[in-house]
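Note that one protein chain of the assembly has been removed; the remaining protein chains are unaltered in position.
The block that comes next holds chain A.
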Amino acid sequence: MLPLSLLNAAQNKPMLVELKNGETFNGHLVNCDNFMNITLREVYQTNAEGDRFWKLKECYIRGSTIKYLRVPDTLLDAVKDEQSRAREAGRSARGAHVSGAGARGRGAPTRGGRGAVRGGPVRGGRGRGRGA
């Protein structure tokens, strides 16, 4: 499981972020990107010594300054379930298409049709999907 898919699944969940300078931020994840830049809302900031606190309505943290994030334990199962569901859906969608393979090559091209048959006939394999 990719760290970034875990982070994406953590949207609207509470988390603790520690920066490289030791400061910590407790809040709910609003958004994140592939650099691990994040925005949090309803944040409690703590200094590195842990003796001073600030409350922030919202804050943006640059991904490169982060040391680690702590997220709810339940997220791991949620992401794993979601991934296996997605795999299952992909499998059955492809399966349904292959079983109706007689109609292949006519009518609207179905996404996933190309490449569904590995190493199959090359004709129509590439570059016919759009605007053909």
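Criterion: a residue touches a chain if its C-beta (ideal position, glycine included) is under 8 Å from a C-beta of that chain, and two chains touch if they have at least 3 such contacts; residues count from 1.
Basically, contacts and distances are computed from a predicted model.
Trainee: With one chain of the assembly withheld, which option in "Protein MAEA homolog", "Cytoplasmic tRNA 2-thiolation protein 2", "LSM2-LSM8 complex subunit LSM8" or "Large ribosomal subunit protein uL29m" matches that chain's UniProt protein name?
Mentor: Hidden chain, UniProt protein name: "LSM2-LSM8 complex subunit LSM8".
Trainee: So which bits of chain A touch the chain we can't see?
Mentor: Contact residues on chain A toward the absent chain are 1-7, 20, 22, 36, 63-64, 66-73, 75-76.
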